[in-house]
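Heads up, one of the protein chains got dropped from this complex, but the rest are sitting where they should.
Think of it as A, B, C, D and E in the order they're written, each chain with its own count starting at 1.
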Amino acid sequence: MTDTWLTTLITDTPQQGFELAITLSRRGVKYTQPDSEVLHKLRPEYANDHAALTAASQVIALNFQTVAAANNYWRK
Amino acid sequence: MTDTWLTTLITDTPQQGFELAITLSRRGVKYTQPDSEVLHKLRPEYANDHAALTAASQVIALNFQTVAAANNYWRK
Amino acid sequence: MTDTWLTTLITDTPQQGFELAITLSRRGVKYTQPDSEVLHKLRPEYANDHAALTAASQVIALNFQTVAAANNYWRK
Amino acid sequence: MTDTWLTTLITDTPQQGFELAITLSRRGVKYTQPDSEVLHKLRPEYANDHAALTAASQVIALNFQTVAAANNYWRK
Amino acid sequence: MTDTWLTTLITDTPQQGFELAITLSRRGVKYTQPDSEVLHKLRPEYANDHAALTAASQVIALNFQTVAAANNYWRK
Partner (left out) sequence: MTDTWLTTLITDTPQQGFELAITLSRRGVKYTQPDSEVLHKLRPEYANDHAALTAASQVIALNFQTVAAANNYWRK
């Protein structure tokens, strides 16, 4: 991938950090399967499978650990 | 998602922190499958499958690691 | 859940910390499936499935990471 | 469980720490299924299943993270 | 493996760090199965299986935790 999509892990709010964690999780998939059409085709079975949804949430949780630490947990 | 649902990781007690970890885990699912009706339909098979329940508990554990660190483990 | 079950992550000994990690792991399940009868019914197949037992041990390991860090690893 | 099996996370060497991580992993299983006879019966299918062996190694890795941190990585 | 492929965990940007995390994840596979031909043959079924893609993203997330910590999260 040649586009720039990640220049910082710092976000203003924890919610933006959570959404960045989602972006990181999706990019992890996209680097492995860059073909959007294939990803699109997989989506219906994916989004209707509770195990898949929990697994997605787990990857987000791992990436949120990283983003939260980077932001020193948005402590005031 | 345009609503604000996460403004801080700081909670008064570890139990509230654990409950925030549950919220984060569910949001991770909801960002991937925003359709509440689908989620509702998946619930019965989900909540009666021990592997799914353990997987859910695992995601909560990961998010609780983040929330607990953010709160400096609620040390006095 | 309205009862108070988690007021501190601090324990006297690492073994008590490990047992707290087990409590956290079970609570993660219970928040997702609060019906004790269902949980009771799932138990036999669960406790006789080696993959399930390893998965349970994994969740305990994650929660023990949190509890151990909270207690500064019970270093003297 | 009423016996005392874990009084410290500190070990002399990283190898002893790794072996403690194995003990923690097995205890996680044993708290969930305390019946030794059942565990014994599950062992053959377990120890001949590569996915189960990798999963066991994963739990050990998680517990080794905890033990290694407790020992400050046995840095001299 | 005798070639040198990893001399530092430090990268200029978080995106380069994420790409290093992908390299680490692929190397973890390659050390276990060094035969490129086998890996090539496995690829089609792999890249079309949503569970496999999520699992890949999870390994990347774990390695990104390491790389991000090494780089002190690219904080300015």
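The rule is short, and it goes like this: a contact is a pair of C-beta atoms (placed from the backbone, for glycine too) under 8 Å apart; a residue touches a chain by one contact, two chains touch by 3 or more.
Bear in mind that the values here come from a model prediction, so they are computed numbers and not experimental data.
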Touch partners of the unshown chain, restricted to the chains that are shown, please. D, E
Residues of chain D (touch criterion as defined above) contacting the omitted chain: 13-15, 18-19, 22, 47-48, 50-51, 53-58, 60-62, 64-65, 68-69, 73-75
Which chain E residues would touch the chain omitted from the figure, given the whole complex? 4-10, 24-29, 31-33, 35, 38, 42, 45-46, 49, 51-52, 55-56, 58-59, 62-63, 65-66, 69-70
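One rule holds for everything that comes next: only the chains that are shown with their structure count from here on.
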If more than half of the interface residue numbers appear on both sides, call it same; otherwise different. Which is it for chain C and chain D? different
Length of the line joining the C-alpha centres of chain A and chain E, rounded to whole Å: 16
Once you find the CA centre of chain C and the CA centre of chain E, what distance in Å lies between them? 31
Spell out, as numbers or ranges, the residues of chain B touching 2 or more other chains. 51, 55-56, 58, 62, 65, 69
Draw the chains as dots and join the ones that touch; what shape do you get: line, ring, star, complete or other? line
